[in-house]
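The structure is given below, and queries will be raised subsequently.
One chain of protein is taken out of this complex; the other chains stay put.
== chain A ==
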Amino acid sequence: MKAIGLQIPAQAEYIDVARSCLYGVAVKLGFTFEDIEDMKVALSEACNNAVLHGGAEGQEVIDISFQPGDGVLVISVTNNGPSFLYETAKHDSLPLQGQDSSELRVGGLGIYLMEALMDEVSVQSLEGSTEVRLLKYKS
């Protein structure tokens, strides 16, 4: 199967379209239901970051590409806008912890989930754009 590209506006209401497209690609490649669910969440979190931390809402786009390899799918999510301090965010990215609910943080779980659900996550921040690469092996 060849690579497939998708461009969506960098707005929250289009992220479900990216999930639908991923579903189609992953089913065609023979990924299990559970792996597809994992990738759906990870792709959405990458898109969330692009929407929340990208450029001015309404004008920017998110470029998504699905690159199938031998027993593997690489999903690349690129957006324009200020580069995202991924390494810093990753360092702060932890599951919920605290003695009781008053100590819990709201938010900050997106990158943690991407890392937990994919086999590899890498981020390249260039001037004016950020690319998140999500890799999943077929189980």
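The definition used in the following text is that contacts are C-beta pairs under 8 Å (C-beta built on N, C-alpha and C of every residue); 3 or more make two chains touch, one makes a residue touch a chain; residues count from 1.
As a working rule, contacts and distances are computed from a predicted model.
Participant: Look at the options "Anti-sigma factor antagonist", "Branched-chain amino acid transport system ATP-binding protein", "Multicomponent Na+:H+ antiporter subunit C" or "ABC transporter permease" and return the one that UniProt uses as the protein name of the missing chain.
Facilitator: Looking only at the record, the undisplayed chain corresponds to "Anti-sigma factor antagonist".
Participant: By the contact definition given up top, give the residues of chain A that touch the hidden chain.
Facilitator: 12-13, 15-16, 19-20, 23, 37, 40-41, 44-45, 48, 51-52, 95-97, 100-102, 104-107, 109-110, 112-113, 116-117
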